[in-house]
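All protein chains but one are shown in place.
Labels run A and B following the written order; every chain starts at residue 1.
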Amino acid sequence: MSDPRAGREVEVEVDVDGTPEAGQEATAEGAGLWSEAWRDLRRNPLFVLPVLVIALFTVVAFFPQWFTDLGPRSCDLARSADPPQAGHWLGFDRQGCDLYARTVFSTRASLLIALIVTVSAFVIAVILGSVAGYVGRWVDTLAARLADIVFGIPLIVGALVVLNVVADRGLLQVSGALLLFTWPPMFRLMRSTVLSVRETEYVQAARALGASNLRIIVRHVVPNALAPVIAYATVLMGVIISAEATITFLGAGLQLPALSWGVLLSTPPRTELLNTPHLLFPAVPVALTVLSFVLAGDALRDALDPKLR
Amino acid sequence: MNGDYNAATASGRSPLPPGEPVLEVRDLHVEFRTRRGTLRAVNGVSWSLEPGETLAILGESGSGKSVSAQAIMGLIDSPPGFITEGEIRFRGEDLFALSEDRRRRIRGDGVAMVFQDALTALNPVFSVGWQIAETYRVHRGTSKREAYAKAAELLDRVGIPSAHERLNSYPHEFSGGMRQRAMIAMALALDPEVLIADEPTTALDVTVQAQIMDLLTELRSELGMGLVLITHDLAVVAENADRVAVMYAGRIVEEGTVSEVFTEPAHPYTLGLMHSIPPLHRRVAALDPIPGTPPNPARIPPGCPFHPRCAFARQHCREVEPPLERVGEGRASACHYWEEVKGGE
Partner (left out) sequence: MASSAMSEPLLSVRGLTKHFPLTRGVVFRRQIGSVQAVDGVSFDLHEGETLGLVGESGCGKSTTARLLMRLIEPTAGEAIYGGEDIFTMSRAQLRRLRRDIQIIFQDPYASLDPRMTVGSIIGEGWEVHPDLVPKGQRRAEVSRLLEQVGLEAGHADRFPHQFSGGQRQRIGIARALAVRPEVLILDEPVSALDVSVQAQVINLIEQLQDEYGFAALFIAHDLSVVRHISDRIAVMYLGKIVESGVADEIYERPAHPYTQALLSAVPSPDPTITRRERIRLEGDVPSPANPPSGCRFRTRCWKADERCAEEEPALVDRFGHGHPSACHYADVSDVIGSSGQE
């Protein structure tokens, strides 16, 4: 039972001889790692389902009018806080606005902020991470220390502070504040992957062929360091959606009349938070998209990991 | 044989009847079920080990040479690995028919294993002395002090200088050769009757390799252990083993005493391996290697699995898989044309 060796030995095993290289000639159609990953993902329900959910919300974001006949501002104070009824499945808020319609029209801002932040963080991470990781020296020290400092500030607190001094908080301002505090982990991930790719023999071989640094970064380093960052970016989408909802709920995010899931969460008076559906209904799409992005990111990470091949 | 195993080991084991193997593998089948298909890693492998004997299992990567040892030690994770057929007998008892508890006791006490990479096989957060002492204490129920004394004695036995002072060293403070010695000491802690060494010298330098092999051979004869030596290195086999089983594509293709197999191979694969190694003693014009590559265990060729690489192959080999047949005193070969192979040398 308590043989101290038992646990360790298992780790060492199977690889020695048990799982021999399955690679040779195994896949005759010239498939790259990306297309093989895609083939795996297509068959993975834990990837396909979240992606369908995300796709649905994307369509809602672009074409909210397809999902409701009402406008986002079709409010009737007479119906203030009315319960759900035919044609108004989710009922009405205190201003008498149809909650379903408002949820639908809020999707765009939430997804857009997540997209802006994630794409910008991704670009920063990939460029800064490759340069810092590959070139090293003072560039690396500078970037890494900067990231460390920012990394020490909690996302929500940091964003709250920044947004508190901004007078006019629109989509771009909120995105900017969130971006400020979300790029460091992604940058660090990229940088550490680049550091390991830089030491590989294929990069050494490219250097030995006389290839320039730029060429090596573009042809070898970035393509081989991208996979974990892509998986992380997917998860980050979910993180940003919930972060936006949180800071807006706390009153530092988007302001009315703008609409987002966070705005919906923040409109009901604090005293009613627990006994109305006002909180629940906008919370459902937040939870659903966040979960979808996290699940898809996980599946992506597994599929892109060449070690599992 | 049915007495209390623990009592038997603590008071020195009862001697085996002469000619009785201490460890026996019979018709073992192991497969790994992966996303990309089923890999038949071992396909009906049988071998037996007499007390005090060194049996070498020789094979290249993917030949399945380590798999039977892993099955003995219970190291095959399931899934993906499945033992679909066969039995493993230690002192006549079938391991798979025993209770989990008893099986584990045999694995600690009766059969021990050393690995290629001592750095990953030793736990980095515990001192070497602690790891050896703990193994001993848990299985033998001795006091801590006694266990540490035993650990020091073992480290000394495997040739670690100033063993007492090294008890508190951590694995990373040891050199490669020293770590390998420490792992051997740990394996010896419970006086095993069989020691399985899986590529014990592959990660070591030539001069250190020789030291470790000398140590294993010495311990074997001194303690009367059976030694199973799993390796890809023909020279290590030639210098250290009594008998050899050559594996290819999850099967034993040739078996016999080392001197006979290496002077007069009866399987084209063994012959090809010997021709692949440049001699140290003279220069040859060109090597005469086996063409092609070892087969993917997910897609082993029909008939004789070696036929696509074999110079002796003909139509019969493509259709009928040759069984491992007796080809002389204590020798077996799985080749339809073994006489031709043997005669041609």
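Definition applied: a residue touches a chain if its C-beta (ideal position, glycine included) is under 8 Å from a C-beta of that chain, and two chains touch if they have at least 3 such contacts.
Fair warning: this is a prediction, and the values are worked out from it, not measured in the lab.
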Residues in chain A touching the chain absent from view: 21, 23-27, 30-34, 200-202, 204-212, 215, 219-220, 223-224, 306, 309
Residues of chain B (touch criterion as defined above) contacting the omitted chain: 60-61, 175-178, 205-211, 213-214, 232-240, 258-259, 262-263, 272-284, 286-291, 293-294, 309
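Here is the rule we go by: only the chains that are shown with their structure count from here on.
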Rounded Å distance, chain A centre to chain B centre (Cα mean): 49
